[in-house]
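Take this structure first; my questions come after.
Left out: one protein chain. Kept in place: all the others.
Up next, subunit A:
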Amino acid sequence: MSSQDIPEENLPAEQDHAHGAVTVADEENPFADPGLPPHEHRIQDIDEQAARRSERAVALLFTLSMLATVGFIVSYVAIPHDKSIFVFPIGHISALNFALGLTLGTALFCIGAGAVHWARTLMSDVEVPAERHPIEAPAEVRAQVHADFRQGAKESALGRRKLIRNTMLGALTLVPLSGVMLLRDLGPLPGTSLRHTLWAKGKRLVNMNTNQPLRPEDVAVGSLTFAKPDGLEEKSEDFQNEIAKAALMIVRLQPGNIKDKRELDWAHEGIVAFSKICTHVGCPISLYEQQTHHVLCPCHQSTFDLSDGARVIFGPAGHALPQLRIGVDSEGYLQALGDFEEPVGPAFWERG
């Protein structure tokens, strides 16, 4: 701490008598400090009764808070969790939730309101200027620190005992590697798993609703069905990972309405199977409008035309929904004729 650089007249003690005596800028001092305006008193500073009233108000708020906390504990114990009440603007609500929220809210609010009222009416409100000080430490303090450091270095004998010094540096260098090593848990790298799904030649299309393989005659024009590959059960450990890629949306169009030649070739009697995963950021997409044959993604409004190779007709999606080639097996069930030709879902760097 040093006040050597600060002009004497700017020190707080000197400024105090600026109260009420505002200096005017003149030739000599064009940027004169106008000082602080005269201090105004509050009613509580003048009138002892008003001060006591404020004290009582603050105490009342704190007491209310205490009562509310007691109320919180009582409600927690006393109100059954399945009781429902009607509160006017909110509607039907669980009595327990309402009581807990109300009492805890009141308890916290009253502490805050009491503190604010206390600070505004009773605590000292005298304006106090606090001057800035130079950031740099004084010369003698700096010299002392340097001396202390040299002394410590000498006493620890770091410079002399090189074995200790080097092994310590080695230990300190290696220890962060454990943290770096843990980053490996972010992996393993996906490899080619983004390019493949569970669909393969001969896999039957299983209805998500009934868990039964689908037959072409089950799928009516204008209907919407979701399918998963045969053998993928919800209990299986990798169900979420696999269904995230393999989820399928099946609709039937009049073959005459299909404009895209490849779509028609890959369909079975107008039944087309498209990936249910949006090619933008991978939301499940199935807001199917059966009259327009459009599918809308609820996340960013990408729209695909299922009658034209699931081409993107609106929104941020980068490419058409991948289509699965389907046919019918010897027992008359719908089956896949291979995996998707392209990776499903959003694009990634190596997608090509």
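Note that a residue touches a chain if its C-beta (ideal position, glycine included) is under 8 Å from a C-beta of that chain, and two chains touch if they have at least 3 such contacts; residues count from 1.
By definition in this document, contacts and distances are computed from a predicted model.
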item	value
Complex member absent from the view - protein name from UniProt, among "Acyl carrier protein", "Mannitol ABC transporter permease", "Universal stress protein UspA" or "Cytochrome bc1 complex cytochrome c subunit"	"Cytochrome bc1 complex cytochrome c subunit"
Of A:210, A:236 or A:257, the residue in touch with the unshown chain	A:210
Touch with the omitted chain, as defined above, among A:199, A:288 or A:340	A:288
Chain not shown: contacting residue from A:40, A:155 or A:237	A:40
Residues from subunit A at the interface with the omitted partner, ascending	40-46, 84, 87, 89-94, 97-98, 116, 120-121, 125, 207-210, 214, 217-220, 222-226, 251, 284-292, 294, 296, 298, 301, 303, 314
